[in-house]
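One structure is given below, encoded as structure tokens.
As you look at this complex, bear in mind that one protein chain is not there, while each of the others sits in place.
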Amino acid sequence: MRKIHLLLICVFFSFIFIVFYLSLQNPKNYDTEDLIGKKITELELNLFGKDGTFNTKEISNYQFTLLNFWASWCAPCRKEHKNLIRLSKNKNLKIIGVNFKDNEDNARQFLQEMGNPFYILAEDSKGKKSVNFGVYGIPETILVNSELIILKKYIGPLNSKDVNEISKLIKK
Amino acid sequence: MKNIIKGFFLLFFLITNNFADEDLNNKILKNLRCLVCQGQTVSDSNSDFAQIIKSVVDDKIQEGMTEKEIYNFLSDKYGDWILFNPPLKKSSYVLWFLPYALFAMGILFFFYLFKRTSIRKK
Partner (left out) sequence: MLGDLGIIFVSTALLISLALIYFSLHEVKKSNNVIPKNIYNFSLFQLTFSLLSFIVLLIGYIFSDFSIINVYENSHTTKPLFYKISGTWGNHEGSLLLWINILVLFSSLFLFINKNKNKKFKIFTLLFQNLLIVIFFIFLLTNSNPFSTIYPVPNEGMGLNPILQDPALAIHPPLLYIGFVGSSIYFSAALSALVSKIDAKSLATSIKPWILVSWFFQTVGILAGSIWAYYELGWGGYWFWDPVENSSLMPWFVMTALLHSILVLERKIGLYSWVIILSILTFTMSVTGTFLVRSGILNSVHTFANDPSRGLFILTFLILMVFSSIFIFFKYAPTENKNYRILSKEFFILTNNWFMIFFLAVVLIGTLYPIFLDTLTGTKISVGPPYYNFILAPFLIPLLFLMTSGPKHKWISSKIKNFFNVVLFLSIFLFLIAFFLIKENSLLLNLILFFSIYLIIQTLFDLYDDLKSRIINLSRIISHLGFGLLIFFISINHIFSQENNFNLKPGETKETDNYVIKFENLEKFSDSNYKSIIGHFKILNKKKLFKENLKPEIRIYNKPMTVTYEASINSRFFSDTYLTMSNISNSDIFNIKFQKKPFMNFIWLSVLLISLGGLINFFNRKKSI
């Protein structure tokens, strides 16, 4: 009876300690990657600077779409902007920008300064529409295919590695 | 007499059961995690993200969404991590049932000890 107890207890603690050890090796921060594989929300977004709306349903008309959430006051957005410009050169990729909680004039100036990669530009001045896309900070970028399925979600500015990844994914 | 008491309880229950919208709003916000903060609820946070979520929850309540529907909506977009009350799913069965299993085991163990010593008494 003794030996079995000892063994059971050792196994129990070993299990716990192994999980502790593994958790140390795996500092995965929170991200919304569970959205990958889900369909994007069908939603009406107001166009930036003009009347009219854009329905995300229309993304099915494009081969691949990049939904980019940005603002003029956001420093990392500045950093990634040139990558967006680079990506906008792809024929089968359309970049839809969502200007997030921004001042219209500042946003316009930002685009004048840095270039406009956006095929369509929408605005979300209160930030509420972006909640439908699981956005919790900016910049965030979502790669969607013509079936409205989310292929990838990028939290934070797009770096060159991301650009390469996207370029590969949209070749299919 | 019993009917009067029952009536009393029913009356009290009815009177106190009209949850104001504000209460529901608070209740939901206290159950949501502020994703950009360190361990705070949306209710307690002043961050931009929290302000947006507060506004969205308010809108959803006005639209008539129930509490559960709002939680489903948010956890669909942000994952279960945003909810402080872990929903009962396959991934949380152990979490919810293990305590009761342990308590039951403890009671059984107690009875076992009890029986052992009372047998010895005889």
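Chains here go by letter, A and B, matching the order in which they are written, and residues are numbered from 1 within each.
One rule holds in what follows: a residue touches a chain if its C-beta (ideal position, glycine included) is under 8 Å from a C-beta of that chain, and two chains touch if they have at least 3 such contacts.
Nothing here was measured: the structure is a model prediction, and the numbers come from that model.
The chain that is not displayed touches the following shown chains in the complete assembly: A, B.
Of the listed residues A:Lys28, A:Lys91 or A:Lys168, the one in contact with the hidden chain in the full complex is A:Lys28.
Contacts to the hidden chain, counted on subunit B, fall at residues 12-13, 15-17, 22, 25-26, 30-31, 33, 37-41, 43-44, 46, 48, 51, 79-86, 91-92, 94-95, 98-99, 102-103, 106, 110, 113-114, 117, 120-121.
For subunit A, the residues in touch with the chain missing from this view are 2, 5-6, 9-10, 13, 16-17, 19-28, 30.
Assume only the chains that are shown with their structure count from here on.
Distance between subunit A and subunit B, defined via averaged C-alpha coordinates, is recorded as 31 Å. If you check the complex, the residues on subunit A that touch subunit B are 30, 32, 34-35, 38, 101, 126-128, 130-134, 136-137.
Only residues 35-36, 48-49, 52-53, 55-56, 59, 74, 76-79, 81 of subunit B touch subunit A when the two sit together in their complex.
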